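All protein chains but one are shown at their positions in the complex.
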Amino acid sequence: MNSLSEKKSRYGMVIDLDKCNGCGACSIACTIENNVPPAELKANKRSGITWIQIHTVSNNEQYPNGDAVFIPMFCQQCENETPCMTVCPQNAVDIDPSTGIVGQIPQRCLGCRYCMTACPYHARYFNWWDPQWTEGMMKQLNPEVAPRMRGVVEKCNFCHARLHAARTKAAANGESEINPEDYIPACGESCPSKAITFGDLSDENSEAAKLSKEKNTFRFLSRLGTEPKVYFHSERTWIKDMAEKALTRTRMEEHHG
Amino acid sequence: MQKSLTRRDLLKFAGGSALGLLFTPLPWKLLDDSAIWTQNWALTPKLSHGPITTKFSSCTLCPAGCAVKAHCVDGLPFRLTGVHHHPMSNGAVCARGLAGHHLAYHPLRMTIPHKFSGRSAESRLIPYTLNNSIKEISAAIDSAQGSVVILDQSPNRTSSIIFKQFTEKLQNGIYATLSSDEESTLLALQEMFDEKNISLGYDFEKTEMIVSFGAPLLDGFGTPGLMTKLYNERKTSRKKFIQIESCQSRTALQADQWIPIKPGVEGIIALNIAFVLLNEIKLHNQNSNGAKDISEYKKNLKNFIPERTEHATGIQPGVIRKLALDLASARSSIILGGADPGGGSFGKETEKAIAGLNLILGNVGKSGAITERKNENVQAEPWPKIPDHSISVLIMDSYETGYAVPWQLIEQKLIPDNNIVVTLLPYLNEISAHTDYIIPTTTYYESVRDIPTPAGSPVNTFAISQPLLPKPDGTIEETEFISQVASVLHMDFTIASAEERIKEKVNSIYSTKRGKLFSFSDGQSKPLIDISTANDFYSQLLDGATWIDEKASKNLVKKFSLKADIIAQPSSQDRLLLIPFGWRGAVSSSSLSPIMSKLFQESELRENANTVLMNPQTIADAKLNETQNAILETKSGSMPVKIKSSNTVPLNVIYIPVGPLPNGSPSKAYLNNLNALSMCEVKSDGTWRITNAAIRNQTV
Partner (left out) sequence: MKYTSALLFGSGFLISLIVGWFLFPAALYRSEPQPIQFNHKIHTGEKGGMACTECHTTDDAGKFQGIPRIAKCAECHAAPLGESDVEKILVEQYTTPNQEIPWHVYSRQPDNAYFPHASHTTLGKMKCVECHGDHGNSESLEVYQVNRISGYSRDIWGKNISGIQSQPWEGMKMDRCVRCHAERSRKDGCIACHK
């Protein structure tokens, strides 16, 4: 007996960097959706928690010939030899076979942060402090995402709670497949510039699958061979070159001294 | 038979116990439970299990009034999203609006009145009773030597009508507004017409070219969802965005063309373009027929031959000629200036020079340009027209506009050492920290609010923001406060409740039978005449709908005067210039959800108030290093800053963000003295765009 779908989906995203104006709406929508707490007083860009961190990357040309793009960086959902998953001693990270989404189970996490070191995109964040919301804000938490405790690692999971909700809705209607319109992560839904296209990459008719095969679509650090499922699109050639070298100059320098 | 127990016996007993325990569930169960216990930290909040519902409302965080869908659990919103296909907001809500439901629970939120022990930075904030506050404020109004002013920062609401009526009943009362910087070009344009009381708006949707002098069009201008939509569609709709600005702002980065200029020469460039249009291209069209003294204007423009001002503007004449030619051949265009939320407007002369280009090009009163809409504004005294040192009692209704207001701008109108300032605001921020009383009004989503036509809208609109949160005890509606002051003063002044006033406004719109109603729940528009009763109209607006008026069809041919009286002078290159900039809605420290730390503190997406941006060459010239702590000095004083190197900033410019602190709640000292805005010099025309400054090493 197996009435539920065994269809293998591969969820992914294509972000049009030429449309992104770095407004920050995706990051805020993500924070609210996933019950990420506000910053502790001492938190900074390395110790804070931003499931989506938007980097400003410039081509380093002198004024007024410079150019820059905003790069929303988050878990790239590596399909192959997922670095964080392979290093986790706790089996707290796994890749969902039916969706391709890399999941993080905070309850299993022991806080060794090995995965954070392994992640080529610095897309994983550690809870250095207990979550702090004001009393009223605590009542405004998303009831469909469990808050995490101090001492565990967390990251983007393509708003998995929204996939849960879509599955519940489909099941209640007796459907085993979700309606693709019911599952869009908070960042994609909130982007005022409509720069984020989300969908099932294994479905050739999905908009995301089509865009991922376009000429100026690329992935960050694809030479590592981890087959990330998050794609970027830009007509600017310099950013494509940079995408192979390093994520951002400043971030990398800080991490390595 | 007595026998004492030996140690050996005890061990046997213990051995038996230990073995026995292994045959019970105790060890395994304890292990299981304690493992669960470690996962359930007491400080991790528990989630609500109530039913999930949705409600519609409208955001009141800035005048744009974007439509929002609130997802609620147990009746409280936990997520706000946009309303798809909305004609203005287009399904988008900005970052600040997405977190708008947190603001009622902001750590700096006040629910009881407070009084300051004095005006100095050392003064303390003391909780005070509402009755005593009202008594003292009323007594001050009664004995006022100078004028009693209500400054309404979010005009044209139904509350604004109450403010106006109240000040009219006072002998020395003035109802004043501070215009949002976004409409500064439109206001300049209105002043150029002979006919007064006209109301103008931008028809961005149909225009072919948008030339912006520093207006952050793609970074929170107008209704953000609309501007990003127009930007994304620009290839198919053949729309061009041109940005003329000294710094490479976000809009400059994205615009189809960015024309970098020297700081403070916007007016000269506008007149350069005017010169080329009138004296070289010999542009002539119907609308410029309205111009009086066109010959004198043309003559004065001779001072603005692009070659002659090239040294001052730093812009090649060819660039200006090309731009003028593009403008002359475009079917429609909009040219606007000002509007930086931190930097304020350019000042009247520059704004008029920019606004004049629209008149020359015949861009006023036609589709795809600047259109006239029915004037429904509550008439008010513009703040700059109030004489200096004339106000005894100032009541500021500080409902957010998202634009910075330097305290110096307010202070210069007060009678020195003999004034009372009251803020109707539930937060401590850069303005309220300087006042005498803070009266906590209800905040976002706590009460029914009306959303009048946003500044710059081409048509009149109306929406109602339905409350999503309970109103806390101790807070008071701004009009209720006025009503209580009136009763202490024995004035004959009764006011209707907010609901009744909004209903009255809805009735008057209904009686026009014009326009259409866009419903949030089904995304459909229907003509107003199809709605059977005014009550039905009201309840539909309350449940989530926007009324949109018809576009005015008549052509605006009116008499106007053009002036070209800017003095072109090269900006000095041996001094550093301090230029403030901001992001709409984030120009103060309080009215931002704590989770905005993701953009200001936990990432470097938005610069926080303690960081200045400088060109690497300027940093080297000043013998400083990037990320170094330095001291910024202007005539107003000095403040510690952190230096960030950026190629988006021209030489000899210190680009300073007006915004929240990097982390935590602002200190009283910061709010009173040392911030980006108070470092700027407010000129006599009310501008604070450019200030001479110096920067030095902290240790020297």
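The letters A and B name the chains in turn, as written, and every chain counts its residues from 1.
By our rule, contacts are C-beta pairs under 8 Å (C-beta built on N, C-alpha and C of every residue); 3 or more make two chains touch, one makes a residue touch a chain.
Not measured: the values here are computed from a predicted model.
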Quiz item: From the list A:87, A:116, A:146 or A:221, which touches the chain that is not on show?
Solution: A:146
Quiz prompt | Contact partner of the left-out chain, one of B:15, B:107 or B:523 | solution = B:15
Self-check item: Contacts of chain A with the absent chain, listed as residue ranges
Solution: 1-4, 6, 94-99, 101, 103-108, 144-147, 157, 160-161, 164-165, 167-174, 176
Quiz item: Which chain B residues would touch the chain omitted from the figure, given the whole complex?
Solution: 3, 9, 12-21, 23-26, 28-30, 32-34, 36-37, 39-40, 46-47, 49-52
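By definition in this document, only the chains that are shown with their structure count from here on.
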Exercise. Between chain A and chain B, tell me the centre distance in angstrom, where each centre is the average of that chain's C-alpha atoms.
Key: 30
Quiz prompt | Residues of chain A that touch chain B when the two form their complex | solution = 19, 21-25, 27-29, 31-33, 36-39, 41-45, 48-50, 53-56, 58, 60-64, 66-68, 70, 107, 130-131, 133-143, 146-150, 186, 189-194
Quiz item: Where on chain B is chain A touching in the complex?
Solution: 39-41, 43-45, 47-50, 52, 73-74, 76-82, 90, 92-96, 98-99, 101-102, 104-107, 218-220, 224-225, 228, 231-232, 248, 250, 253-254, 258, 260, 593-599, 601-606, 615, 617, 647-651, 663-664
